[in-house]
Structure formats: C-alpha cells, structure tokens
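Just below is one structure, and these are the notes that go with it.
For this view, one protein chain was removed and the others were kept in their places.
On to chain A.
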C-alpha cells in the first residue's frame, strides 16, 4: 500500500478571496508580519502499490481531484506497511 498526500493550490494569478479574507483577519488580530495567505486543499489517498501508481495519481488529479484551469497540485507518496 502507498499513502499519497496531494496538495491543491490555486494557480499564480488566480484571485484567492478566502486567502485575502484570512489575511485581513490576521491583520485585524495584529499579525502585521503576514503579507499573503494562500488557501488550498489537502487530499490523502491510500491505494495499492502498482507499477503505474504515479501515472494513476496524475490521471486522478487531472480528471477529478483538481481543476487544471485554476488549480495546481503537488503530491508525495510514502509506502505504508500493512500489519
């Protein structure tokens, strides 16, 4: 088994209204050292470790998990030993 951790973020240049709202809230709280906030999504998959696992993950990200028009993604994979 592998554990796949996928981070979905907005592409550069795409407005992030939630990020700016959080940024403003942090400033209101006095955290003026914060200059920018980016929000995103975290998706974790547990899946079979096949030879084409990387290809499958890319495919899933492209087809369903992200919208390539506005989102980018990165992921890391880690082998999980089942007991």
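Observations on the structure shown:
As a convention for this text, a residue touches a chain if its C-beta (ideal position, glycine included) is under 8 Å from a C-beta of that chain, and two chains touch if they have at least 3 such contacts; residues count from 1.
The rule is short, and it goes like this: contacts and distances are computed from a predicted model.
In the listed set "Phosphoribosylformylglycinamidine synthase subunit PurQ", "phosphoserine phosphatase", "DNA-directed DNA polymerase" or "Nitrite reductase", the entry agreeing with the UniProt name of the missing subunit chain is "Phosphoribosylformylglycinamidine synthase subunit PurQ". Among A:18, A:50 or A:74, the one in contact with the hidden chain is A:18.
Considering the whole complex, the residue from A:5, A:38, A:54 or A:67 that touches the absent chain is A:67.
The missing chain lies against chain A, touching residues 13-15, 17-18, 21, 64-65, 67, 69-70.
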